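With one protein chain removed, the remaining protein chains of the complex are shown where they sit.
Order of writing sets the chain letters: A, B and C. Residues in each chain are counted from 1.
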Amino acid sequence: MAAIASDHGHGHGHDEALHHQFENMEQQNDSYIVGMWTFLVTEVMFFGALFLIYTLYRSMYQMDFFLAHEALNVQMGMINTFVLLFSSFTVAMSVRYAQLQKRGGVLAMLGITQVCALAFMVVKYFEYQEKFGHHLYPGPGFGSHPEYLHGATPNFAQLYFGLYFGMTGLHGLHVVIGMIVIGYLMAKWWRNSPMVTKDYIPTELVGLYWHFVDLVWIFLFPLMYLMPKP
Amino acid sequence: MFSNFPATPPQASSFSREHDIIFYALLALTIIFTVMVGIGVIYFVIKYKRGSDADRSRPIYEDARLETAWSVIPLILALIMFYFGTKLFITMRVPPADAQEIFVIGKQWMWHVQHSNGVRENNTLHVPAGKPFKLTMISQDVIHAFYIPAFRAQMHVVPGRYTTMWFTPTQPGKYHLFCSMYCGTQHSEMGGTVVVMEPREWANWIENGGQSQASLTLEQSGERLYKQLACNNCHGAEDNMRAPSLYGIWGKKRTLTGGRTAIADQSYLRESILRPHNKITNGYSNTMPVYDGQINEEDVLKLMAYIKVIGSSVGGPSSSGTDTAAAVLNGTKGTMSPFAANAIQYQNSSMRRVDSTPTTRSGELAVNAIAAQQEAKGN
Amino acid sequence: MASTPLSSDSKHGGHSHVQPVWLLLGNMLWLMVLLIITWWASTFDFGNVVINNVVAMLIATIKAVFVIWIFMGVMHASKLAKIWVVAGFGFLFLMFGILGDYATRQFEPVSGWETNVPNGGASSFPRQWPPQKKPEQVGENFRPRG
Partner (left out) sequence: MSAIPADPNVTAVSATPRTETNYLNADWSIKSWLLTGDHKRIAILYLVSVSFFFFLGSIAAGLIRYELTAPAGFILESETYNKVFSAHGIIMVFLFLIVAIPAILGNFLLPLMIGARDMAFPRLNLLSWYLFMAGGILIMGGMINGGVDSGWTFYVPYSSMYANSNVTMVLTGIFIAGFSSITTGINFIVTTHKMRAPGMTWFRLPLMVWALYATGVVIILGTPVVAVTLLCIIFERVFHLPIFSAELGGDPVLFQHLFWFYSHPAVYIMILPAFGVQSELIANFARKRVFGYHLIAFSSLAIAGLGFLVWGHHMFISSESMYQGVVFSLISFLVAIPSAIKVFNWTATLYKGNIRLQTPMIYALGFIGLFTIGGLTGLFLGCLGTDVHLTNTYFIVAHFHYVMVGGAVTAFLGGLHYWWPKMTGRLYPESIAKWNAVLVFIGFNLTFFPQFIVGFMGMPRRYHYYYFAPEFQPYHIMSTLGSTVLALSFIIPGLYLTRSLSKGAKASANPWGAHGLEWETSSPPPTSNFDQIPVVLDEVYDFDPVTEHEQDKAAQALEVPSYLSNEAKSAESEKEKR
């Protein structure tokens, strides 16, 4: 094959945010967006497997799962959903400000997102604490206080709480990772790093991740907290 | 092949022949295609080796007809093999109605087999040639697989779920029995022998209770348990306020609360014993205690056998006393009436481990018969 | 370059499309309305639990679509990104084909297949825990080593 010198010669006149392997910003931005979506697809499959397990067991043990779910606190779940939806909005706003290169706006919006994430985790903490206090954690001591089981068969209630802790726990882990990443991004903005100020893509990627975390919760909430009586 | 250097497993069940025909057909296809590709490769390599004077003009790089041909022809052959393989598989998965049931429990690392008349054996399975058998299997711990190469029959044995397999042995002899699903340290030693006997010989064997003795048939122990657990307090001869009667329900369609229906088969009954609140018959409330964790797998099998007997009776409890007694005296012990079997409780008032005291099978039968006669008089 | 939006770099508009505030705000409020509808629908008895479940999942899916379409900017994203979104969820549904196994067999929810007591208890077949070194060898085929 012919090797002819291309116009996109390397090593002249590109800005600081451009990495060496790319020819121009457009290629770089496209690559990052496609890469992030590819990653989100793996995340979809990751949580998808858990949703599949949950769907199967819930269809098998409808009554027990319904009875066991009565131990959850719907108000707290609602509050958390509101908090996450709102934080999704603030992240979307921060991406907008990043595109317009308004540093103050970005920092403010990411700050609010951090507060929301923290609020989410605090509510989660109280929920978990209550479940632990009621001996609803799977394992040897499970269901030693049957009044909290609301009449569900202990074995299947254990299955339900196993999935509850597994799925919300993994989601919580994603929230924590999101908080760390947003914190890192905020530090970059704070220090006026050209990596973020010259290029809105890092902010956009973090935004995509955060929306995905919100997305998972949108499904988790009705599945875990709002179960109809079979 | 030489007798001490075999290359094929023995054929000892009704599936073996059909399986081997499909196997050898696939083998023929494999050989034909491999040889075809092999000869093609060798021929081309020799002919078009660098420096050879072969004609290389006008090479072809794509040919729709050729490529379609070698997509479609293998596809057709594959579909033919699929058809025959599936046909055999469906035969293997659907046991005939007259198959005699054997229960198999797998555990680390042995097989426990219970014949329907209560004879038990460990790591061996005695079956007669020419009679279909259905194995209902469950595991107590991890997943095992019940594998008899000579029968070309294999099925996983899963905890928490019954699996079934069936076969008709054809050739008397001794064959390998393997656990083929990895199950732990002594996986390779979890196995034994399948002994296929002449039908008459087997009848004798089963009559004598096999190797280990069982004083009660599965149905009899089931009935004893039924009484012990006081099932009959609620599930009487006829439907009453508290619970539906179990007489005559075997295989019947049941209407449940909420309009759903279910067939009263093994799995339904099993579930209803262990977790009755899950499927409640229409018109009843959830009053039955949960036996989940209260009774073990063996007990469920016993109860099931007993419920099958009363569930299959048409006329209810009062009709069969004398008939069964007569049947027992004649040595037919297939469908023993619960009341006949019930009498044994008087004989064995103290609970003893089922297989701890070896007694002869015939003696036991005599006891049953006497008890049944007494009972018939009482009626 | 510093004063102009970065979006002007790209001729195609692409994903650097700046979304108006009213769209983002409106989307959030609409999602919150949907959330309240979700809660309301869960308390409402449609007469059949299946309908309830379907409605709940339908609303959740609508919410997800709005998050993906507007917040995540798929609305303005490249065709490739759109393909990945569809493919991702497509394969997710493919995986739910696993449920076909359970739908096509008479599934037995079996529990209590053994007692929970570790060492025997009522069961005549105690689970060996910890596993014994040698299992009991009974029957005619006791197989000596060697």
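A few remarks follow.
We take it that a contact is a pair of C-beta atoms (placed from the backbone, for glycine too) under 8 Å apart; a residue touches a chain by one contact, two chains touch by 3 or more.
Everything numeric in this text was worked out from a predicted model, so none of it was measured.
Contact residues of chain A toward the unshown chain are 1-6, 8-10, 19-23, 27, 30-31, 34-35, 38-39, 41-43, 45-50, 52-53, 56-57, 60-61, 138-140, 155-156, 158-159, 162-163, 165-166. The chain not shown here touches chain B at positions 4-9, 18-19, 22-23, 26, 29-30, 33-34, 37-38, 40-41, 44-45, 48-51, 54-63, 66-67, 70-71, 74-75, 78-79, 81-82, 84-90, 92-93, 108, 141-143, 145, 147, 149-150, 152-156, 158-161, 163, 176, 178-189, 191. Of the residues in chain C, those that touch the hidden partner chain are 80, 88, 91, 94-95, 97-98, 100-102, 104-105, 109, 111, 113-114, 116, 130-131, 143, 145-146.
One rule holds for everything that comes next: only the chains that are shown with their structure count from here on.
Compared on C-beta pairs in contact, A-C and A-B come out with A-C as the pair having more. Separating the centre of chain B from that of chain C, both taken as means of CA atoms, is a distance of 36 Å.
Mean C-alpha position of chain A lies 14 Å from that of chain C.
Separating the centre of chain A from that of chain B, both taken as means of CA atoms, is a distance of 48 Å.
Shared contact sites, meaning residues of chain A that touch two or more other chains, fall at 153, 155.
Each of residues 109, 111 in chain C touches at least two other chains. Those residues of chain A whose C-beta lies close enough to touch chain B in the complex are 63, 153, 155.
Residues 275, 277-278, 290, 292-293 of chain B touch chain A in their complex.
Only residues 1-3, 5-7, 9-10, 12, 14-16, 18-19, 21, 24-25, 27-28, 31-32, 35, 38-39, 42, 45, 49, 52-53, 56-57, 59-60, 63-64, 67-68, 70-73, 77-78, 80-81, 84-85, 87-89, 91-92, 95-96, 98-99, 102, 107, 109, 111 of chain C touch chain A when the two sit together in their complex.
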